[in-house]
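These notes are about the structure you will find just below.
What you see is the complex with one protein chain gone and the rest in place.
Which chain is which? They are A and B, in the order written, and residues in each are numbered from 1.
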Amino acid sequence: MSIRRPVAIGIVAVVAATSAAACSSSKSSGSGSAGPKETLTIAEWTNPGAVDYTKALDAQFEKAHPNVKINFQNTSTANGAWGQLSNSLLQSKSVDVLAQFAPTQKAFPPSFTNIKPGGPAALIEAGQLVDLKDQPFMKNYDMTAQQSAIGYNGGVYGVMAAEYAGAGAIWYKKDLLAKYNMTVPTTFTEFLADCAKLKAAGKTPIFLAGKVGMQGGIWQGIENQTLMAGKQPADSTQVSSDRANAFWNGTQNWNNQAYKDIGAKYQQVMQYIEPAAAGVDQQTAPGLWAVKSDDYPFLLDGSWDSSTILKANPKLNVGLFVLPGTDNAADNRVPVKPDLTWVVPTSAPHKDLAMEWLTMFSDPANYQNWLKATGSMSTEPSVSNSGTSWMDWLNQHTSDSFVQLTTPWIPQGASNDAAGPDYYKLAPIGSDSLDTILNRSASAYTKSIGK
Amino acid sequence: MSRCPFGTSRTRRFIPWASISIPGIGWLLFGLYPSLATIVYSFTQYSGLPGTPVNFCGFCNYTNGFTALWGELWPAIKTTLIYVAGVTILQNAIGLGLAMLMNRPGRSYTFYRALIFMPQIFSVAVVGTTFALILDPITGPAENAWHGIFHSTSAFLGDNTLALPLVMAVNIWMFSGYSMLIYIAGLRNIPKPVYEAAALDGAGKWRVFRHVTWPLLAPATTVNVFLTAMGTLGEYALILVLTGGNFGTKTLGLYMYDSAFGSNAQLGYGSMLAILQFGLTLVIGGGLLWALRRREIQL
Partner (left out) sequence: MSGTTAMAALADQGPHAPAQNPRRQLKQPSRVARLARLSGRQLLCFVIAAFVFAAPLVYLFLQSFKTFTGFLQDPTGSPHPWTKQNFSDAWSVGDFGREMINSLIYAVIPVTITLTLGVFLAFPISRGWFRHSNVLYSFFIFSGFLPGGLIPLFIEARALHLYNSMPGYLLMVSLSGAGFFFFVGYIKGIPKEIDEAAALDGCGYIRFIFRIVIPQMKPALATFAIFGFVGSWNNLILPLVMLSDKSLWPVTRGLYSFFGENTQNWPLIAAGTFIVAAPILLLFILLQRFLVEGVAGGAAFGTQGVTKAAADQGDAE
């Protein structure tokens, strides 16, 4: 067999490589253990801007603390990889600063519901996270926002460091709008009229990644502004819990007229999207949209994708606004979603270093760079914004923004439909009618609470 | 039971046990134990998060699945059955066709066989990336072809009727080289004189295939059908990468993965689904083997 020789060579090569590896790795670990170094472990899910920034901050921290080495871990949220990683880090009691999605108050249903918290809320309830309320660096943050994001029984169990305009957030091409003499629409009717005008001009008004369900943003944007109409921004937590109670008591449900109206508006907007949007992945959407500078005036995507858009087409003149969901311009405010929250597990091996790292992170100058890198809105009152040009509209609308409403309490083991409409199945992306979808959600909810 | 001929009369009895001890203990520790623990978890309400309580709840996950969540469970089972049947039948037909075509001596055929076999050495992530690019409805070459033929647009993996067939096609693309190899192995085990006798009888190509090749390939068919069915029954990684389980592609395996590790992780419920899948595997695998062996004997 002529194959023998190459195989033999291959095996020799492999063996040589492994033995060489063994030598080199033992050497490197030898030099690593030279000083009495301490390792601070920090982990977050992968968001390119956030990861780049965290790496830079880690380098700064290592410089300030010469005997500390930072072990920075990150992985994509896709395919459950992040969940696996954070879980194993917690389980092994080896992580000092860990990113979590802000649980918000919805995660702590009142005791009469008998619902056990899940996710980070379960960790808090089980005493697995350190209360950061009295840490000096917390003074830099707006405590009400922190309380609502990750507060529990008077304690604050993390630093909510990023919040995004997500629901109904729309990127737009400023030059394209100017070409058709349009300004950022302030009412729902105006938005639809703009879309119709753009469509008549041969453009496809809205681009979005339907394959990952981005269309849900349209619904949520309209829903948030509709339910918050006439309320103070600070009331949003109350509005959320009032709705949750009403659902729990059976006085409200998904098939009420309010949701039918929201759904009707949703479908009106959806007629202006790219026809094949259902197959577009979020992996391609922002870049593709940015490059097609003469079409697709609007992109439905959160403010977190700023770095990708600007990288794909640095010359593009872009801005971001929030879909006006009602016809009263004053009610069309920005719903903001609490997102990345740093927590310190009680099992952290280096709590003091973790606090020092968070102190450095919270420093207003550093925090400003964090905002620039991530596209997040500020959670520190002393840092108003990142100063980037695409944030102009958002900056004007930050003061009356409100915390995005949360869904009703859903008991464990409930069907996913109970949490609201399934945007994949709802027409035009899916084939089910609005009534079918809402009735399905309503009966799933009713079933889940056993009434 | 035969006896071990090695060793002295004293050590003879222990050699078989010694031989299997290390791999056996390893398998108990790292293979069987985690599986048994999964069975235990299926009777609990547990989020899987460290430090959070594990509440035993008897058959709660099972009753919940078959009552309140039947609307989710049943479509998943249905999709799984369609997926398994479709992939098994098509992948075998294609594998057999390729084997008939490619079972030739010569370097060029070795090269072709290697190309056909190649996709499966890549990880699911690579294959997923590749087809996400090709099937992108705005920028992919598939869109150009579709537009040329039908003069319309399609969302491909985001289309409720196309998504499942497309995922199945990618699965078949990835693994039909394997089926081909098994069929080639089968073809090579058919003794030459059988064909010579058939040629003497003046049998045409189709008749030779129908009455000689196909029956004599029965063992290879059995192996192939069984392996494809078992392999696809648990499939979820490829689907996860291609559609995330949306647009009618959520199989039982993916549903389990979603439940155990998704955004609202319920390890208990996910473990129950894993047990359900084990049951389905036993029933389908056992049934297939029984049917295939009977067929082999009859042929």
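Just so it is clear, contacts are C-beta pairs under 8 Å (C-beta built on N, C-alpha and C of every residue); 3 or more make two chains touch, one makes a residue touch a chain.
Treat the numbers as computed from the prediction; the structure is a model and nothing was measured.
Colleague: In the whole complex, not just what's shown, which of B:Cys57, B:Ile77 or B:Leu227 touches the removed chain?
Modeller: Answering carefully, the residue with contact to the hidden chain is B:Leu227.
Colleague: Check each of A:Gln283, A:Asn328 or A:Asn395 against the chain that is not shown and name the one that touches it.
Modeller: Checking each option in A:Gln283, A:Asn328 or A:Asn395, the one touching the absent chain turns out to be A:Gln283.
Colleague: Which chain B residues would touch the chain omitted from the figure, given the whole complex?
Modeller: With respect to the unshown chain, the touching residues of chain B are 1-7, 15-16, 19-20, 22-27, 29-38, 41, 48, 98, 101-105, 108-126, 129-131, 133-134, 136, 139-141, 144, 173, 177, 181-182, 184-185, 187-192, 194-196, 199, 208, 219, 222-223, 226-227, 230-231, 234, 236-237, 256-257, 260-261, 267, 270-271, 274-275, 277-278, 281-282, 285-286, 289-290, 293.
Colleague: Contact with the hidden chain only, please: which chain A residues?
Modeller: Its contact residues with the unshown chain are 1, 3, 6-7, 10, 14-15, 17-18, 20-22, 24-25, 28-29, 41, 45-46, 48, 51-52, 71, 73-76, 78, 81, 84-85, 87-89, 91-92, 94, 283-284, 286-288, 290-291, 308, 311-313.
We adopt the following convention: only the chains that are shown with their structure count from here on.
Colleague: Take the average of all CA coordinates in chain A, do the same for chain B, and state the distance between these two points in whole angstrom.
Modeller: It comes to 35 Å between the two C-alpha centres.
Colleague: Within their complex, state which residues of chain B touch chain A.
Modeller: Where chain B meets chain A, its residues are 45, 47-53, 60-61, 64, 68-69, 71-72, 132, 135-139, 143, 153-160, 237, 240-241, 243-244, 246-247, 257, 261-266, 269.
Colleague: Note which residues of chain A are touching chain B in the complex, please.
Modeller: 79-80, 83-84, 87, 90-91, 116, 118-119, 122-123, 125-128, 210-213, 274-281, 283-284, 288, 412-417, 424, 429-431, 444, 447-448
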